[in-house]
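Only one structure is covered here, and it is reproduced in the block below.
Apart from one protein chain that is not included, each protein chain of the complex appears where it belongs.
Note that the chains take the letters A, B and C in the order they are written out, and that residue 1 is the start of every chain.
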Amino acid sequence: MLYFIEQCLNGVQLGMLLFLLAAGLTLVFGIMDLVNLAHGSLYMLGAYFAATFAVLTGSFVIALIGALLASLIAGMVLEVIAIRPLYRRDHLDHVLGTFGLILFFNELVRLVWGPEGRTLSLPPEMLTAVQILPGVYYPIYRLVIILATLAVAAGLYVVVMRTRLGMLIRAGASNREMVGALGINIKLLYTLVFGLGAALAAFAGVMQAPILTVQIGMGENILILAFVVIIIGGIGSIRGAFVAALIVGLIDTVGRAFLPDLLRHVLSTNAAQTLGPSLSSMSIYMLMAAILVFRPEGLFPAASR
Amino acid sequence: MIRLGVLATTALVLAASPALAEQKTIKIGFISTFSGPTAAIGNDMRNAFELGLDHLGRKLGGLPVEVIYEDDTQKPDVGVQKTQKLIESDHVDFIAGYIWSNVLLASLKPLVDSKTITVVTNAGASAFAGERCSPYVFSTSWQNDQTPEAMGMYMNQKGVKSVFLIGPNYAAGRDMLAGLKITYKGQVLGEEYTRWPDQLDFSTELSKARASGAESIFVFYPGGAGVQFITQYVQSGLKGQIPLYQGFTIDELSIPRLKDMALGIPGTQEWVNDLPNEANKKFVADYIAKYKLRPSYYGAQTYDAVSLLNSAVLAVNGDLSNKEGMRKAMEKADFKSVRGNFKFGNNHIPIQNFYLQDVVKQGDDYVLKTVATIVENDQDRFHDRCPMKLGE
Amino acid sequence: MTASLDPTLVARPSLAFTPRTAFTAALLVILALFPLYSLVTGNTFVLTLFTRVLILAIGAVSLNLIMGYGGMVSFGHAAYLGIGGYAVGILAKEGIGSGFVQWPVAVAASALYALVVGALSLRTRGVYFIMITLAFAQMIYYVAIGLDRYGGDDGLTIYKRSDFAGLIDLNNKTLFYYLCFAILLASIYLISRLVNSRFGLAIRGTRSNERRMRAIGFPTVRYKLAAFVIAGALCGLAGALLANHTNFISPALMHWTRSGDLIVMVVLGGLGSLFGPVIGAVTFLLLQEGLSRFTEYPDLILGPILLLVAIYVHGGIGGLLEGRRGG
Partner (left out) sequence: MCTAASAVCLKGGVVASALLQTERLTRRFGGVVAADRIALDIAPNEVHAVIGPNGAGKTTLIGLLSGEIAPQEGSIRFDGADITRLPVYRRSQLGLARSFQITSLFRDFTALDNVALAVQAHCGHSFRFWRDARYEDELRKPAFAALERVGLKERAAVRVDKLSHGEHRQLEIAMALATGPRLLLLDEPMAGMGPEESARMVRMLRELKGNVTILLIEHDMEAVFALADRLTVLVYGRIIASGEPEAIRADAAVRQAYLGEKESAGEGKRHG
């Protein structure tokens, strides 16, 4: 039981990272109707920025803040230069263009930071585990990730639900034309939203850096997961993204934790060992396919499209 | 503009195709990983290979050498393509390198089909040591199982009652965990394989290890993943509770990133930088002098490859068409290895000692030290599946 | 075939000497002559490289059928390469070396998979279709990783190429090259017939205005599904070729970025044009290969090129050669 709780925490923690990534993606998708494969590159950039600032300042917190600002700016610049002209084009051109951006950014990072990848080391006090329940030890830092992300989620909720910007965002996600009709400076709104998405992605990139990695292409696998999340959650819906991220995170982790043992009852150990991890990865996509077949608008449709 | 690009590149591909190279210079193709999180390994290999050539005046058996380095990006399918390119386009005389067992297994067919004399400087897939051994393919490293087998023996000596195994789900990962189970006499309470190379979050596996109640954990994660694993192991607070035993997870490349986290985690290896023989002293000293870094076993194995190739070219005094001659010469392993001299098994895999190594702190510096010899003249357990015999 | 109608009423494919036709012709000639070239220079790798280009071009051609003519953007097309490849690999490992078995199985398996995926996916539209095809491709990808017996993530080496009872020896690089070339041309001809047949008009009409198609009495879904299956089968054949080409298959064959590559080739070459995918495949792979020869950072150039094409060019390079621009 305690073990199960621990695994669920791991799942939640993964889910939280996914949410950070998916939130930006779903906004950009919902509001600008842009399929942005390059979102993972912003996640990568954020991590690299942080790694650099950490070396310069020696402080993880400063590095985090610096990375967020840098990514916000990078995102807005990217939007103005490369993304804006894509809005007029169809999804196919989005795929082509942003696919090109992935190649570009991976190469750029290789040019600037070298091929080896970086480490973002934590302050020593983060290197231990705490007893959250009798018998359940959990790494402090992973708790930090969960809490920090929850904070961001809450903040995002407030922004989207309580502010004028949020009103526009919601309006945009459910009815793009309407926002245009309202005579809002739509260009500026788009740039802001894209920058926000970039910052959120960067936040995810920085938070995972100390436990996982800072390396080229780190965004590509998790990007697909993020897409799964926003499809399951419903394009344009932050709430949907949050719920779906948790679901995906839990399925992936709990699946990895328990499937191999279950399989061992029916298969040879070896087969089970190989099949287990891939099965749990598959189950996520099965869920997504099922959702698309039976509830194409996702769990929380934000838009009537 | 794009159209011009196409024509230009087409022209380039046309241009980049030398007519059959006549044998003035020796062409060596070197395949390793030079990008991504494991690029450090590739660089260490390249450094060592360059150093080895320097030590020989950049000549093998008196013939000038040209080396073509190719990046397998750690992907089997890319590895095959690069291998084919080296053979078919660059018409290399020798090929060396290969970090990854799965890349090697994928590339083995073109190597064997083309009878290219190859020196594998790290990958030690079991199949390659056994039924898929080949007369023209040699290894200066080991068969995957050997190193963990040594660790298993050590854990027996220490009387470790039970262990939980964690490794990546690819050829080498499976070999390594299997190897430990061969010699280890205690209980194996669990065995986890993770997606390779893209899974870097080991929280699930660490939680399982903790829950299994095992007395120890054995792990195999080469390259960057090793750093991730150790970091997460420490973060999860397990270091104080469940001791870790590792193979290929802590090395001179990862220590500078791990620092204190690496202390007190023993490993086994066929080479440690402090091995007391002349060849090794020279190698390590010159390497540090030239690159301001410590060489790892990856480098050491690659450095030996240069000497091995040299012995081959000398034996046939430069007649590279005489592959039989070169093969027979190489089987003698007639050169000064930095691990101390060794013999080849019938499958062209070294029969050698394995040592216990530990991380120690010298001032601000962290280094690996040889603690003890675990096993002497160990031969891999797959050699009898290989039909070849030495000297035939 | 009929004179009774005013010929101006049918848009005949123009054989006029446009830059595009000239470029296409030149490209085909170059492709046809490569074996000669590598024979002269002894550089067999160019042949290996271009065989790969041809095979992927076949994949792109098949994708173009559903994407360019049917308006179905499949982000999972690499799955068929994998299925075709694994069909050959698995049969070979199990000791069935005959191409007469392997290739039909590869095609049939791909078609079957396409049938299932299509039947489920075609209930969705637009971006949801993109995503569901991706989802299914990912499933197959992980299935392959889970195939312990067939190498799992490490992939599977194929020791003998498909054997056609002495009819044709695939180990002969030149022969194999021309086989791929022939299959490519054949599939292009097939599609050129297809898209102007009643079936072709049905799927093109559906692409243009599906609501109206139903209103005038077309059960559109079954035609789309049929096109989806045909494309899958053709790409499965490409997969079988690829497996024979590299003598090695691994899940990487089906990684989503491979599907991305295929889309890029089609869009780059020009959506819904017969030779577009070939132009796209050649350009894309040569850019990759070629750029890496004169810069250490090829994608720094390739990436922006793709972006610019996406933004400014209508109908890809084909369109560019016709002077069509985006707006």
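Keep in mind that, in the parts below, a residue touches a chain if its C-beta (ideal position, glycine included) is under 8 Å from a C-beta of that chain, and two chains touch if they have at least 3 such contacts.
Here the structure is a predicted model, which means the values were calculated and not measured.
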{"item": "Left-out chain, listing which of the shown chains it touches", "value": "C"}
{"item": "Contact residue for the chain not shown (choose from C:T18, C:S208 or C:T295)", "value": "C:S208"}
{"item": "Residue in contact with the excluded chain [from C:G118, C:G200, C:G239 or C:G316]", "value": "C:G200"}
{"item": "Which of C:L28, C:L122, C:A226 or C:I301 contacts the chain that the document leaves out", "value": "C:A226"}
{"item": "Contact set of chain C toward the excluded chain (per top definition)", "value": "1-2, 4-6, 8-11, 193-194, 196-202, 204-205, 208-209, 211-220, 223, 226"}
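Operating definition for what follows: only the chains that are shown with their structure count from here on.
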{"item": "Chain contact graph, described as a line, ring, star, complete graph or other shape", "value": "complete"}
{"item": "Pair joined by the larger number of C-beta contacts - B-C, A-C", "value": "A-C"}
{"item": "Maximum centroid distance from chain A, chain identifier (CA atoms)", "value": "B"}
{"item": "Cα-centroid distance, chain A relative to chain C, in whole angstrom", "value": "32"}
{"item": "Two or more partner chains touched - positions in chain C", "value": "145, 152, 305, 309"}
{"item": "Shared-contact residues (touching 2 or more other chains) in chain A", "value": "110, 270, 273-274, 277-278, 281"}
{"item": "Interface residues, chain A side, partner chain B - complex", "value": "3, 6-7, 10, 13-14, 110, 114-117, 119, 121-122, 126-129, 137-142, 210-213, 215-217, 221, 253, 256-257, 260, 269-270, 273-274, 276-278, 281"}
{"item": "Chain C residues within the chain B interface of the complex", "value": "23, 30, 37-38, 41-46, 48-49, 145, 152-155, 157, 159, 246-248, 250, 252-253, 282-283, 286-287, 289-291, 293-294, 305, 309, 317, 320-321"}
{"item": "Touching residues (chain side chain C, partner chain A) in the complex", "value": "67, 73, 75, 120-121, 123-128, 130-132, 134-136, 138-139, 142-143, 145-149, 152, 256-257, 260, 263-264, 267-268, 271, 297-300, 302-307, 309-312, 326-327"}
